[in-house]
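The following block contains the structure, expressed as structure tokens.
One chain of protein is taken out of this complex; the other chains stay put.
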Amino acid sequence: MNKELKYVGKSIPIHDAKEKVTGKIKYVGDIRLAGMLYGKLLLSDVPHGKIIKIDTSKAEVLPGVVKVYTHLNTPATLYNSHKWTSGLKVVKDERMFTDHVRFVGDRVAVVVAKDRATAEEAVGLIEVEYEKLPVLVDPQEALKETSIKIHGGSNIISNREFKCGNPEDIFQSADFVVEDCVQTQKIHHAAMETHVCLASTEANGLITIWTPCQVVYQVQLITSEALQIPLSKIRVIKASMGGSFGGKGQPILEPICAFLSKETGAPVKLLMDRTESIIGTRTRNATIGKVKTAVSRDGEILARDIDVLVDAGAYFTNGEAVTIALGKKAFRLYRINHQSYQGKAVYTNSPIGGACRGYGSPQIHAITEIHMDNVARKIGMDPVEFRLKNLIHPFDDDLIGGPNLGNARAIDCVEKGKEAFGWKKRFNSPKQLGRYVRGVGMACGVHGNGYYGAYQDFITMDLRMTEDGELFLKSGIHDLGCGTVTTIKQIVAEVWDINVDKITALEGDTLVSPYDSAGTQASRVTFVCGECARITAELLKEKFLNYAAEIFNTHVENVEIENEKIWCKDDVNKQYSYSKMVLEIRKRFKDDSSLKYTYAAKANPAVYTANFVEVEVDTLTGLTKVLDVLAVHDIGKAINPGFVEGQVQGSIQMGIGFALTEEIMIDQQGKIKGDAFSKYHIINAPDMPPVKVVLVEEGEEHGPFGAKSVGEVATIAIAPAIVNAINHALDVNITSLPVTPEKIVEALNNK
Amino acid sequence: MQLQFTINGEQITVDVNPRARLLDILRDKLGLTGAKEGCGEGECGACTIIMDGLAVNSCLIFAHQARGKEIITIESLEKDGELDQLQKAFIDSGAVQCGYCTPGMLMSCKALLMRNPKPTETEIRTAIEGNLCRCTGYIKIVNAVNSVVTNK
Partner (left out) sequence: MGNFHIKTPNNIEELVSCLKEVEDKTYLLSGGTDLVIKLRKNKIYTGTMIDLSGVKEMKYIKVENDIIQIGANITFSEIIENKYISQHCTCLKEAAQRVGSTQIRNMATIGGNISNAAPCADSITALMALGAKIKGINSNGEVWVRELDEVVLGAEKNKLAPDEVITEINVPLLGGGYKSSFGKIGSRTAVTIAKLNMAVVIKYNEIDGVIEDVTVALGALAPKAFISNTVGKVLLSEKPSNELLVNFKNALIQEVDIAIKGRASHPYKRIAITGLAEDVYNCLFKVMEIGGGN
């Protein structure tokens, strides 16, 4: 297929842009159903304790309050909200409302009232008496056998190892061995829409849940488990999404909201405010990473050992999955024949970890890429050349048995970036003296394309050509604001040569959508779901052409399809519109021009990025300004380059915050400091640098039109690149994120 | 209490709880759900509306403070089915992703252009310093406003 692409590769606006700029689009918070009640949660303000007494009587008598729920009158069923598909083995330690609070933000009660203000007021009237328990917030303390036990058993919830070669032997004889310890913090996803859910129960017992979620089938599953009701009694509809970044991946409010609606018989909306979203949902897991590299005099990495401690927070969720995901990435960026990884995850009395854009990649890359620069410094080598010497090559194998890396263009990314950024000159330019000093830094990153090789990864799509010549696609996709719907439409449009506006692509609805095994997770949507859309469209087209051949009384090779017309090459008079052909097929063959197809992922290639940045550090105030960012991406093929740029620019904003300002800070008493936007600073417009995006489009075999993922990989290299630039500017080795002004001043003091 | 003000060109009287915020009245009483609550403390700007020609956080204003004022919300930018040029520019520049910050962002930019039709890039960034966006990195938003400025 060497035809020039007409729809793929074009930057067209997101499908619902007009509803969004007019403010007409309805997010769940904007929906109001007749007789709707409002729920308001009470979250624990105690980091660890047992509820001895809970008095809801004052709240219950407040006019307008319908009911108050606590651990005493809600299901005690344990579940794990991370479980996205049946059969996944998980540790279940979470329940709707607890009698044993384990962090500031744990769910204690919910008030249901006739309006939001009443619900809020009533929550303040609930009196809780706690038996306070000792608090454990330090993950290193949690490793000790003597530490207090947060869930009864050991606090160590995962202990995983991966290894290739014999690193131990190599370390004995290497020219240089460099060691670092890098720490990363908990961050908040900071989607502008806080967590929200709406549920309504019909007379027949069917509960409908509207939620801005990432996996409708996961919401259905968890709700079913938590409420102990069959899947058939739960319908989940993916609602307009005001941003997620992984934060709305695990169902948090949904089972509770469904329960409240079931109990009251009324529609119930459950909405969190910003503080609740920060402390009471999910966070990026904090990590402490010890990394040790053996390197030869000329810069060849001989062996590496990585030891990561993951702070899972107060509940299990994906503590183990992220520890694994994080470790596997360490084997897919550089050619290191002798490498070992040990990952442990522990409980602490702190906010719960969960999926967060990159799923462990930002952490492992902070650990290894900051360290890479330190190694380069120790051996006196340019960090770019050091990386180039060691990066993987296209179609390399994964040395711990993961899927082949595919058309892995890591070296291209670095080479292109090096040129476009003017690295050599900028890296070697003499340091200025004085208060403001500049430095440059870079980092690489690798991420995946779905679950192939680890978990089930398939999706079913149902495509139908309607009698008015338009295409109608049903599938369980979820647009998180990244443009998934438009991307899928562009892929289908390319196959059919049809205007994108003539394609309707529905989003996830468990009652209507064919099954999808994993939802919007793991950077799988464009690569796996997009490929399913392409093949489904191709197969339907083939069916259509075959019928057309019979109708035109010719061989199928003689049937042409272009510009929403189908005709016979032998006879120009035989030209139909799509619409006419659909009707003709119905008439002649009693068949519908539709097709359902299940596609299972066939590969999980790696996707690469190289980020280059320049920073200016004020050596007195410790404030860092990011001046310039270049992001090079191994994208395979950009289906919509405008969306790709948007993903990258947004990822850089998130990554700068991770590097410099963002932290959900938890003190030794378990109190949370950054629990509001006034105290949790994400990067705002005046501090956002220009971001130049360069794409390497070399294609990938199993991606639709060669496309690979971008939304997660784009946020993983920026933070270490910034830290490396700061270390370059100041000639220090800061290894603790975020690099606050306080840490910079301290590092300069210690120099 | 009874409250009178002008909303999107129409003078109205509504009964409000004295403790209610303007944002609550817009969303719950008037059905104008374009303005969003993202933080409730004036940090994110998702609730931005224009009051007497100035961008303000409707989450930090008691409803009664709007008495006698002229209020414009996102719902009024489109006139007779025709999008405002800022709205068009947001679409064309790819400045819209999840869309949650978009109404507030647009109102901040509209307020800026009402007072200053030719802002510099720094002035644009200052106008939206109180509008947070997690999707776009602001770049395409600033581009959108710039494109309106240069087309004038």
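Just so it is clear, A and B label the chains in written order, and each chain counts residues from 1 on its own.
Simple rule for what comes next: a residue touches a chain if its C-beta (ideal position, glycine included) is under 8 Å from a C-beta of that chain, and two chains touch if they have at least 3 such contacts.
These numbers were taken from a predicted model, which means no experiment stands behind them.
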{"item": "Contacts of the hidden chain among displayed chains", "value": "A, B"}
{"item": "Where the missing chain touches subunit B, by residue", "value": "1, 17-19, 21, 40-43, 45, 48, 54-57, 59-62, 64-65, 67, 108, 126-131"}
{"item": "Subunit A residues touching the omitted chain (full complex)", "value": "63-64, 117-118, 121, 124, 435, 618, 620-623, 625, 661, 678, 681, 683-684, 686-687, 740-742, 745-746, 748-749"}
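Simple rule for what comes next: only the chains that are shown with their structure count from here on.
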{"item": "Residues of subunit A that touch subunit B when the two form their complex", "value": "11, 13-14, 16-27, 29-30, 115-117, 189-194, 240-243, 245, 273-274, 480-483, 642-643, 645-646, 649-654, 676-678, 682, 684-686, 688, 690-691"}
{"item": "Parts of subunit B lying in touch with subunit A, wherever the complex brings them together", "value": "17, 19-20, 24, 27-28, 32-41, 43-44, 46, 73-75, 77-78, 83, 87, 90-92, 94, 96-103, 106, 124-126, 128-142"}
